[in-house]
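This structure is in structure tokens; I'll ask about it shortly.
Here the complex is missing one protein chain, while the rest keep their positions.
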Amino acid sequence: MYGLGIMSGMLITLKNLFRKPFTIQYPEEEIPRASRFRGEEFSWYEERCTGCASCAKFCPLGIIEIITSPGGSDIQEGGSYAIDKFDIDIGRCMFCGLCVEACPYDALFMGSGFEKSKYKRSNLVIPLEELKSSEKRPSTWFRPQLEAKEYNPQRGEDLSWDEVGR
Amino acid sequence: MPFRTEPVTVNIGPQHPSTHGVFRLRVTFDGEIIQDLEPVFGYLHRGSEKLAEERTYTQVVTLTDRLDYVASMSNNLAYVLSVEKLAGVQPPERAMYIRVIAAELQRIASHLVATGFLLQDLGALGTPLMYCFREREKILDLFEMLCGARVTFSYMRIGGIFQDAPEEFWPNLRKFLDEMPHNIDDYESLLTGNEILLSRTKDVGVLNAETAIDSSITGPVLRATGVEWDLRKHDPYEIYDRVAFDIPLGTVSDNYDRFILRILEMRQSLSIVEQCVEQISDGPIRTEGVPNLVRPPIGDAYGHVEGPKGELGFYIVSDGGIAPYRLKIRSPSLINLTAMKDMLVGGKLADMIVTLGSIDINMGEVDR
Partner (left out) sequence: MGPITEANSFYSSLYEMFTGLKIAGVYIIPEWLAYFLAGFLMVFAIINTVVIITTVATWAERRLIGRFHNRLGPNRWGPFGLFTPVADAIKLLGKEDTRPEGVDSWVFNMAPIVFIVPTLLVFAVIPVGENTYVANLNIGLLFIVAVTTIGTLGMFMGGWASGNRFSLFGAMRAVASLISYEVPMVLSIVGIVLLTGSLSMVDVVEAQTIPFIFLQPLGFFIFFVAASAEMNRSPFDVVEAESEIIAGYHTEYSGMKWGTFQLGEFIAPFGVSAILTTMFLKGWEGPVLPSHLWFFIKVFFFWFILLWIRATLPRLRIDQIMAFAWKILFPLSVLNLFVTALEVLIWENPTITQLWTMAAINWAIALGSLVLLSRAGRSKISTRAVRFGRSEIVHDKSGKVN
């Protein structure tokens, strides 16, 4: 009969009128993110990094720029280079995580936030000092040892370099 | 005394609220009846096939994400299957099961987008669109748990998937599988009996089976004409030969059939995921001995999957190095587009937009 289809459609719309809305009001509330979320800040541990530049070689876009010189402090894996420049350009990064996959020493991790916008494009390059001094909340992407420890970067704890290795 | 009228050529330009992406149509009208139609595309060409020749096989996975940006997992799967065929690598069981779960969830997400935007084009002011996107958010949350990103995943690797599903994935997947059939029922009752929808989409944009087969059309558009052809059954890959599901077929391929077909396919995908969740067992997720820089032997291979929009295929020619020598993408949206002229000549302006929505094209795939 004419009208029945329209009637049932309108009843569904009315049912949705009384449902709690699905909206999350940012910035007062935030959606809880997964622990594997590939965020914008990179977590880099200088105690573990040897300057091998596998991450730079493996990036599809070539945005990691590493300049090293021989010498440097000894860390547990043996000899390493002194790192003069380590720039990650997140203005062109696609956050695919291939650099994290390539790192053999578990020194580079994806971050867990997404609020790193700046007003100028040149400010989007993360220099070495900022990588050294930022808070380290590594995402558990491609790091099963962090998941075995049930670490969740969204809870807001930092990890130091001796806790993140294999 | 007959009126003397003149046909008018109008450019439904690249910037338009409802051509899905940057797509241009040159249409010749006589009043409101369409006489001639010419699609012009290429506004989103990014040179994916050429870029792939400069990247290693694993890095090309990130390129394939961005082809059909609504259904990334299917693109990844097609590419990885063709490289595995070339290199002779067989992924382990658990990897295949999780791949199929991801692909079927992605099919549901892509059909939700197609349905929502079709109804938006029909003028329902966004209400069904919001409901469809609400469900899609839940699927994207599941994918975020799996691989950390919501739209461009890069989840599959040559020889398996790159990381196993976390602990919290399975209970959430269970919750999703329990809720989704009710939501699909809601969509069906909101839409299928609606007289306005029926009168707008029935017998509009009809395509017959011979034209479809002659134009190499695949996917839901072909199945709506009544031809029974689904790669998951007729050329099974992964573990599709171990799950039981039906293929819905249409009778007359008009907009209504294509629209209902997608909703029925969503239900079938849900049952496939349920069976995979029952059958899955523990094991490794990546084949041993496949290096990060894969060097397949010299030769060529063609691997294809049944994507949500049709048959998506990758043809790879390798010369033994770390990057493909040539990568050719057979994109379903581009080939499905070519039948538009047959479907639309003789129809009206309002029907053109609805028919374009029901073929479900995605400009990332068309232009590559």
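Read from first to last, the chains carry the letters A and B; within each, the first residue is number 1.
To be clear about the criterion, contacts are C-beta pairs under 8 Å (C-beta built on N, C-alpha and C of every residue); 3 or more make two chains touch, one makes a residue touch a chain.
Quantities reported herein were computed from a predicted structural model and do not represent experimental measurements.
J.: In the complete assembly, which of B:24, B:138, B:233 or B:295 touches the absent chain?
T.: Per the contact definition at the top, the residue touching the missing chain is B:233.
J.: Determine which one of B:57, B:256 or B:314 touches the chain that has been left out.
T.: With B:57, B:256 or B:314 as choices, the missing chain is touched by B:256.
J.: Return the single residue from B:131, B:187 or B:314 that touches the missing chain.
T.: B:131
J.: Touch as defined at the start, partner being the missing chain; which of B:46, B:175 or B:242 qualifies?
T.: B:242
J.: Hey, which chain B residues sit against the chain that's not shown?
T.: 8, 10, 16-18, 32, 119-127, 130-131, 134, 192-200, 202, 228, 233, 236, 241-252, 256-257, 260-261, 264, 275, 279, 348-351, 353
J.: So which bits of chain A touch the chain we can't see?
T.: Interface with the chain not displayed, on the chain A side: 1-3, 5-6, 9-10, 13-14, 16-17, 19, 21-23, 25.
In this section, only the chains that are shown with their structure count from here on.
J.: Where the centres are mean C-alpha positions, what is the separation of chain A from chain B, in Å?
T.: Centre-to-centre distance between chain A and chain B: 29 Å.
J.: Which residues of chain B touch chain A in the complex?
T.: Per the stated touch rule, the residues are 55, 58-59, 62-63, 127, 131, 134, 137, 141, 144-149, 152, 154, 162-164, 166, 186, 189-198, 292.
J.: For chain A, which residues count as touching chain B in their complex?
T.: 2-6, 8-9, 12-13, 16, 22, 33-38, 58, 60, 94-98, 101-102, 110, 139, 141-142, 144, 147
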